[in-house]
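First up is the structure itself, then whatever we jot down about it.
A single protein chain has been omitted from the complex, and every remaining protein chain is retained in its original position.
Showing chain A:
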Amino acid sequence: MTYEELIKQTALADDRIVVMTAENRALIRNLPAVLGPRFIDTGITEQTLIGAAAGLALRGRVPILHALATFLTLRAFEFIRTDVGIGQLPVKLSGFVPGFLSDGNGPTHQAIEDVSLMRGIPGMTVFAPADEQDMLAMLPAIWASPAPAYVRVNTRPAMYEHAPFEIGKAEIVAEGTDVTILTYGMLFEQTLVARELLQAQGKSVGLINLRSLKPIDEAALLDVVRRGSLIVTVEDHFVTGGLYSILAEVLLRNQLTARVLPLALEERWYRPGRLSAVLEYEGFTGHHIARRITEHLGESGAAIAEGPAVLENEFAE
């Protein structure tokens, strides 16, 4: 099963579904022939795409909008906020090549404030699957929900056998007493590596794949806080408004504090290049993440083994 096949299967079973794009067809090339008039390509017009989706939703449709994450969430932000948000319409936004996945495109294409923007809209739900298998486990529930939704599309091959998905529930991969890594999206595979490397150093390392960023699994976060380990948030997003901010909000709301190390992008766009080079340069390979955590603990990172090579990104647009 692929993302495209899941859309096709869902749309063929449910005629409320319409698939729309702003001419971003790399992942959905076969849908026009299958869906006919229920595949609507508005051309490079993200704002009109969103407005028209709102109109279709007013008529009872459930539009799935597949477009580049950055232009979808930024160019059309006010349309999402005003038409979909105020309208509380079940428009399902699929943001393609979010975060580090826009690798070589450069800062114009880097959606690294998308989580912050989307979760700021009342009623909007926000999701970030760890890989393709995770995404396929998540999308049916997201599309079936009456809420508007934003999903960070991620078609990278799974390195982990994921649990069934429930909106608002995180996936607890491991519990640990020294360090707990919280992450979402494509960096999950690197945190799996980082965890192995740290465990090899004798540390007890927990790992949580958040999956659902809004609603957030507050109970899972509070469990981690109570365990008292160092908490490391790992995200391909600006440090403002993403997971680190979400955790901070949860902590304050519960009058708690914790030791937290945020690994995110600080006040700048990332250096473009092929994905492996980007992760290397920005310090987000499993090896780098493990070293940064070790050094934060006041230990030398020199003994951390190299991780496996980073699999290059397969898709661009």
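Keep in mind that, in the parts below, contacts are C-beta pairs under 8 Å (C-beta built on N, C-alpha and C of every residue); 3 or more make two chains touch, one makes a residue touch a chain; residues count from 1.
We take it that contacts and distances are computed from a predicted model.
Among the names given as "Phenylacetate-CoA oxygenase subunit PaaB", "Spore coat protein CotJB", "Dipeptide ABC transporter ATP-binding protein" or "Transketolase", UniProt records the absent chain under the name "Transketolase". The hidden chain makes contact, of the residues A:43, A:122 or A:308, with A:43. Listed residues A:82, A:145, A:204 or A:276: the one in touch with the omitted chain is A:82. Considering the whole complex, the residue from A:7, A:27 or A:54 that touches the absent chain is A:54. Contact between chain A and the unshown chain involves residues 18, 37-38, 40, 42-43, 45, 47-61, 78-79, 82-83, 86-87.
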